[in-house]
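The complex is shown incomplete by one protein chain, all other protein chains being positioned as in the whole.
Labels run A, B and C following the written order; every chain starts at residue 1.
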Amino acid sequence: MIESTTTPAEAAPVGYVDDKKALLARLRRTEGQVRGIARMVEDETYCIDVLTQISAANRALERVALSLLEDHLRHCVAEAVAEGGEAADAKVREASDAIARLVRS
Amino acid sequence: MIESTTTPAEAAPVGYVDDKKALLARLRRTEGQVRGIARMVEDETYCIDVLTQISAANRALERVALSLLEDHLRHCVAEAVAEGGEAADAKVREASDAIARLVRS
Amino acid sequence: MIESTTTPAEAAPVGYVDDKKALLARLRRTEGQVRGIARMVEDETYCIDVLTQISAANRALERVALSLLEDHLRHCVAEAVAEGGEAADAKVREASDAIARLVRS
Partner (left out) sequence: MIESTTTPAEAAPVGYVDDKKALLARLRRTEGQVRGIARMVEDETYCIDVLTQISAANRALERVALSLLEDHLRHCVAEAVAEGGEAADAKVREASDAIARLVRS
């Protein structure tokens, strides 16, 4: 678990604040999927069926990530860009690095 | 959750039976990671930090999948291939389809 | 091949205009890689060696895509966002859709 890089008390709300409820519901469901996969392994379920569930859980996490990312571009990156300067540049680079990690994971 | 396609009482042990304990430990850890991601969203953690954790959880699931797949090739597919015939062919196709799903997820 | 969605004569330069030379060099190299893979198949090179080259070509294309995307966020999306309104919204959604296609390809 990494440290959050920004948690000032006076911070602007995060970009995904309006989607928070939906994101949490999807993450709870994904947590249940992963618990279900553990149960399948515990019960020695046929390998291919376990793999199918892992692909589904991966896609569910990806959808959460893509949704977070869109909110991030729309709010945090947009604001930084509007202010301009080095901070804008840093935000774009940070977002690009996160996209690269997603594409490779 | 899909139905297991093979659960005869007299079934051969699944290919990953020897790795079961390690796989379960990794899945429990991944379940904890996903729960941690939900907590980050609940706490309105900075988007990029949440994305980093999602990429990590995805990689963890991928490692479990690749390990299951190797065991599957080594045992189930190998056995089917040794017996030959249509069943061997079906097993190879089934494994290939699972690989395609993984590559695309 | 799809139609370009914006080709007005008076169009602003694309975001990647400063990286154009480097991008072209990398694409020429990737084209050579794909031609090399065809030659390997022609020569009936061992399957695993062909697969290794395909993974390398995929990573090369991914790097080009990530570079284009960063330029796009930095210039086209930033400009649209600075102007605000519906066009900004549309640009963010368009970029998010492209990211989703990349993550899944």
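Everything that follows uses one rule, which is that a contact is a pair of C-beta atoms (placed from the backbone, for glycine too) under 8 Å apart; a residue touches a chain by one contact, two chains touch by 3 or more.
This structure is a prediction, so every number in the text was calculated from the model and none was measured.
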{"item": "Touch list for subunit B against the chain that is not drawn", "value": "62, 65-66, 69-70, 73-74, 77-78, 81-82, 88-89, 92-93, 95-96, 99-100, 102-104"}
{"item": "Those residues of subunit C which, in the complete complex, touch the missing chain", "value": "1-7, 13-17, 20, 23-24, 27-28, 30-31, 34-38, 40-42, 44-59, 61-62, 64-65, 68-69, 71-72, 76, 94-95, 98, 101-102, 104-105"}
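What we mean here is this: only the chains that are shown with their structure count from here on.
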{"item": "Cα-centroid distance, subunit A relative to subunit C, in whole angstrom", "value": "23"}
{"item": "Intercentroid distance (Cα basis), subunit B paired with subunit A, Å", "value": "20"}
{"item": "Residues of subunit B whose C-beta touches two or more other chains", "value": "104"}
